[in-house]
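The complex appears here minus one protein chain, its other protein chains still in place.
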Amino acid sequence: MTAGAPTRDATMVTVRERTPDTRRRWSADDAFALALRLASLAVLAAVLLLIWQTWLGSRPAIQAYGLRFLTGTAWDPVAEKFGALPYVVGTLVTSGIALLLAVPFGIGAAVFLSEIAPPRTGAVIAFLIELLASIPSIVYGLWGVFVLAPFLRTLVEPWLIKHLGFLPLFQGFPFGLGILPAGLVLAIMVVPTVTSVTREILRALPDSLRGAALALGATRAEAIGVTLDAARPGILGAVILALGRALGETMAVTMLIGNTNHLSWSLLGPGATMASVIANEFTEAVGKLHLAALFEVALVLFLVTLVVNAAARLIVLAATGGRRDVAGAA
Amino acid sequence: MNSTIRNGLAALALAATAVAPAGAQQLTGAGATFPYPIYSKWFDVYHEKTGVAINYQSIGSGAGIQQVKAGTVDFGASDAALSDAALKDMPRRVVHIPTVGGAVVLAYNLPGFDGRIQLTPELVAGIYLGDITAWNDKRIAAANPGVTMPAAPILAVHRSDGSGTTNIFTLYLSSVSSRWKDVAGAATSVSWPSGVGGKGNDGVAGVVKQTPGAIGYVELAYAKQNQLPMAFVRNKAGKYVDPSAASVTAAMTGVAAQLAKDVRTPIVNSPAPEAWPISGLTFLIVYQDTKDAAKGLALARFLDWAIHDGQQYAGALGYAQLPEAIVKVNEGTLKLLTGGGKKLMAAANP
Partner (left out) sequence: MSRGRPDVVLPAGVHWRRRVANRVAIGGCVLATALVVLPLGLLVLRLLESGLHGLSLGFFLHMPKPVGEPGGGMANAIVGTLIVVGIGAAIAVPVGVAAGVYLAEYGREWLSGVVRYTADVLAGAPSIVVGVAVFGLLVMPMGHFSALAGGVALAVIMLPTVVRATEEVVRLVPASYRQAALALGAPGWVATLRVVLPAARAGVTTAALLAVARASGETAPLLFTALGNRFWSVHLDQPIATLPVMIYDYARAPYSDWNSQAWTGALTLLVLVTVLSALMRLATRNIR
């Protein structure tokens, strides 16, 4: 049976039989579906255009360096030697730190706001947290340099060096600027995304879910656990959004990461990310190869984003067992 | 209902864009951040005087040059002069017009120490090469007789972003240390052998201000604003000079003959007795021939005003005025400007 309107999914049924002697006419439903598809293609187009422009700009560098670009660690605009490995590592590490901190705290906060707090209070605090997404990243950077960095330099980093200094992760001189502060600020910047979206998802789940759990004798925390489980695919979506923001964040990271292209194990030392090196050097790059190398870093960032997102997708698939719809309760 | 609000806003915006008022000449320029304060002062004063609106945005020297190349702006501004290779890259011939000078200073943070610190060129290079790591190193003590230097480690702060300030500083280091020239060279961004990077002049000043033992190179105005002590550096003539607008002007005078031949000559390490050794000029980059004659004329008139009347505003903002010799060089350059083939300056100065 071919329906006149496209089939949604298993739980949706549209009843429009096509009788053999009717010519298939373009229905309003088809027009609507087409409009939606075109909008989605716009998203595709945006990414393709971005990648195309980036690739165009990076051609001279691709020709000059080939694959050595990905494994090289030198970044010397004067000698025109460019290698992007330290930046790739820096991006992955800072985003990793950001997610490690933002996800548990963000979800915890979202749970509090939607399940535990009185509705009015929850709404107000959620509103405030959303607004914080609008603070320009340069303000986060300024705050980081003038408030966070001294705090880390005088209190946190010496403590880390003293107690966890046996790990290569925490060795070195307390600068206040470096990979750890950058990761921390990133975490603060992506937390509103995690919290807001998770809260919306939790609020959208039917009350019957919690009601049923509680009726069966669950404690409040256990009922929350049930809700979280139902919201899992959506929450993972929120986390991926947050990851995206962390990977591409420029200004605040640039101001805090200390900017060096030397690879080191220590989280307390300076580093650099792909986004930060582009932001730092793009507007001042005069040499053709220098500019092209920066474009190529952007291209590599796209590649990394592609790979990381593919991996995240696979994790989502595994976590939800392929199930994508949730809570069909009436 | 929210779509109504949105529609309303869109209608408002559209209405506001109705007709562009035909009016006085409008020019757009982009480039260096270093001269932004003085340029914004100049354009404001000039607008009031003549009604010509010149919109300048400080997106960076390199970006400014890119925009000139792309033709999206009427002029560019750069702290680093274009190399011969870069000049060849431009679609048409461009000229450099130095507008003001600036001093790059070495600001430091040594709490509890309020003496004066003297550094020789070799010491400056040594600190940034990572050879000298403590303030009480024998070599620093040798340049500061009778002063007890504190036993603190030195943290050499550099610029993480590309900048004209770095260009001036590394030009200086390359001219006083052949080892520096081999290891890192001179450019708006280089590969720094050691130290930590801060973003922007304000970033470097911030790091120095917050980190005991730090030393960083910044423009004079930033050291002053953050009340950071500045090192005295020995110039080519052997004198320990303290950075100021006057010492930069002296540096310009010391290299005047070379500047007359090529206005891009670096003014670091100038031989004049009172010269500040780490000085630099900032340039406006303009096409020698402008396609739009009216715009070209407006620009030429402004440039003429800037190198003469505009100079009086430089000192108050911490910039160095151009000495007479350089003004003469600029006048010569301006005479070369043409609009659609016809010489502009004749029309500008009847």
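Every chain is named by a letter (A and B) in the order it is written, and numbering of its residues begins at 1.
Rule of thumb we're sticking to: a contact is a pair of C-beta atoms (placed from the backbone, for glycine too) under 8 Å apart; a residue touches a chain by one contact, two chains touch by 3 or more.
On a predicted model such as this, the values are computed, not experimentally measured, just so you know.
Novice: Can you list the shown chains that the absent chain is in touch with?
Specialist: A, B
Novice: Using the definition of touch stated at the top, determine which of B:T33, B:S61, B:S160 or B:N235 touches the missing chain.
Specialist: In the complete complex, the chain left out is touched by residue B:T33.
Novice: Any idea which of A:A79, A:V93 or A:I125 touches the chain not displayed?
Specialist: Checking the options A:A79, A:V93 or A:I125, the one contacting the hidden chain is A:I125.
Novice: What is the set of chain B residues that contact the non-displayed chain in the whole complex?
Specialist: 1-2, 5-6, 9-10, 13, 16-17, 20, 28, 30, 33, 36-37, 40-41, 43-45, 47, 53, 55-59, 63, 70-72, 200-202, 205, 219, 221-222, 224-226, 316-318
We take it that only the chains that are shown with their structure count from here on.
Novice: Would you kindly tell me how far, in whole Å, the mean C-alpha position of chain B lies from that of chain A?
Specialist: So the centroids are 38 Å from each other.
Novice: Sort out for me which residues of chain B touch chain A in the complex.
Specialist: 59-63, 65-66, 80, 82-83, 86, 89, 155, 160-164, 184-192, 196-199, 203, 206-207, 210-211
Novice: Going by the contact rule at the top, pick out the chain A residues touching chain B in the complex.
Specialist: 74-79, 141, 145-146, 149-150, 153, 175-177, 254-255, 258-261, 270, 272, 276, 279-288, 290-291
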